[in-house]
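These notes concern the structure reproduced below.
Missing here is one protein chain; the remaining ones are kept as they sit in the complex.
Right, chain A next:
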Amino acid sequence: MLSPERRTSMAERRPSFFAFQQATPLLVPHLAGIEDPLPEATPENVDVLIVGTGIVESVLAAALAWQGSNVLHVDSNDYYGDSSATLTVEQIKKWVSRINDNKIPCYKNAKLYASNDIGPTCKYKSRSFGIDLSPKIMFAKSDLLSILVKSRVYQYLEFQALSTFHTFENDSFEKLSNSKQEIFTNDTLPLMIKRNLMKFLKFVLNWENQPEIWEPYKDRSLADLLAEKFKLERPQVFELIFSIGLCYNTDAKIPETLQRIRRFLISFDVYGPFPVLYSKYGGAGEISQGFCRSAAVAGATYKLNEKFVSYNPETKIATFENGSKVKVEEKLVLSPSQAPEYSYNMPEQKYEVHRLTCIVEKDCSEWFNGNESAAVIVFPPNSLKSGNQEVVQAIIVGSGSECCPDGTCIWYLFTTQQGPRAELDLDAALEAMEISIIRESSVKIPQDESLVQVSEDGHSTINSFKLGQSFKEYVKREKVQFLFKLYYTQCTMVPPFNVVDPSLFMPSSGASSKFIPSACDNNVIYTAMPSSEISYDEVITAAKVIYEQIVGSDDDFFDIDFEDEDPVTSSNSYGTSRAIQYDENAIEDEEEEDIDMDQGDKDGDNSDVVGKLEI
């Protein structure tokens, strides 16, 4: 049974989008909705059992289902998304208490404050909020996006543009000038800096072919290359490394960092004048759901509330908590976050991602560009009071994303700093954001005492006294009103850099062949927990590595032939019927709010082409 306390599902929101597309014949059958009555019984045998509906597992499930494998995809939660889920405030409360009861592996140190103003009869409803456990942004030119288009999962989703990247420097937010137009029209940049910046931007688009420029710096950091070879000054160096490259510290190595900077630049103007997209109604949770839906269309079976307990590699029988069993002919794939007790084969999750998620009672429109409702803020090393050594990144999501009600805004802060220091950095970044938004917004917020009262609803784990001193200080200032504040630490085996490297996701050969008699997870393939990476860059790599392990090669990964696709030689190159279909007014149409993926796909088909970018 689905939880009554949940966000409106994708299937409910967009029941059958195909109905509107009568022009193209229906190839994908109508989806009754994966939310329809779930099968009561578990199938007796399947090719692959996937445990956990996080984004990597969901992509994998869809890829395998379309390849023809018989997939059973289960999740112990009563919602989709697992470690990538988008949850309501009430769902977060339960999630936090389960973490603190040590019931969810890979998560720790969860602390939550939720205002009394969120509740069934209060100003804000819990369900009006969609809070991402792994907030991410998507580059317009990325492998996930190509797969979204290829698999047509994008049709389930709605995307919005994000073009604002702020760098926090000298106590203020500097806006990025990263396009030729911005550099050309910027009247504060010195002329020679303009030239040097442009020189670098041109170089980085084609860095592989110019080793003479970067190879001498191979063992040094990008900062050295930028300062010495391109004569760029600190503000530009920081902007390139931290806002555009989205790196974590000044040691960022060449050529990985060049790759990251290019990722940003080539994503510009693929779908419009912005590099990044995010999905409406929630991030990774929404995309996971989309892939699950696609997998279901291809025949995968879904079961929520199904807790995996153990697997016997000899009989190939997987057992669930409710006693049901399934024979797994090929492989069992398991998310570390759903690993049962006695999972002795689980890879060490040694990297910490520290997160702080806040909901503020402020629309924060000052930070957004035009009618967008999201932004990224980057705090470079040593820019904060805490003397941070690692970057703090923040994704700001406003109400236009339908993830929170009007007049509120979600701030997702996270850092790769390991250990207890991280929380100090997150607090310092939060304070800087608070000061900045107060300074930038001229409108005074009405003060409301009840808003900031401590929530005492009996859940000891979610009381605000756990938040420590810092929060009380904010309360006294009564400026930015926090409706919600959540600290947690997530662990992962994926290091915080170069996450497109497949070897990071290879199940260590030792672990899969090792047999530990008392373990319940022998011969199980583990997926990777989300890394600290701000984008979805690792998702496809991680899913492909496992896909290849199961299928033998990744050649047919999402090799789906939708027959209604136009053949290459279009038969209607002069057909009058086609000409008549054109709408005379189409040229005058106002720009649509949602981004049309088909449009971008046409020029974006060849991922090697960077020529479109006007730099």
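One rule holds in what follows: a residue touches a chain if its C-beta (ideal position, glycine included) is under 8 Å from a C-beta of that chain, and two chains touch if they have at least 3 such contacts; residues count from 1.
The rule is simple: contacts and distances are computed from a predicted model.
Protein name for the hidden chain, per its UniProt entry and selected from "Mitochondrial import inner membrane translocase subunit tim17", "Geranylgeranyl transferase type-2 subunit alpha", "Alkylglycerone-phosphate synthase" or "General transcription and DNA repair factor IIH": "Geranylgeranyl transferase type-2 subunit alpha". Of the options A:149, A:198 or A:491, the residue whose C-beta touches the omitted chain is A:198.
Looking at A:183, A:491 or A:550, the residue that reaches the missing chain in the full complex is A:183. Residues 180-181, 183-185, 191-192, 194-195, 198-199, 229, 568-569, 571, 574, 576, 579-580, 582, 584, 587-588, 603, 605-606, 609, 611-612, 614 are the ones on chain A that touch the missing chain.
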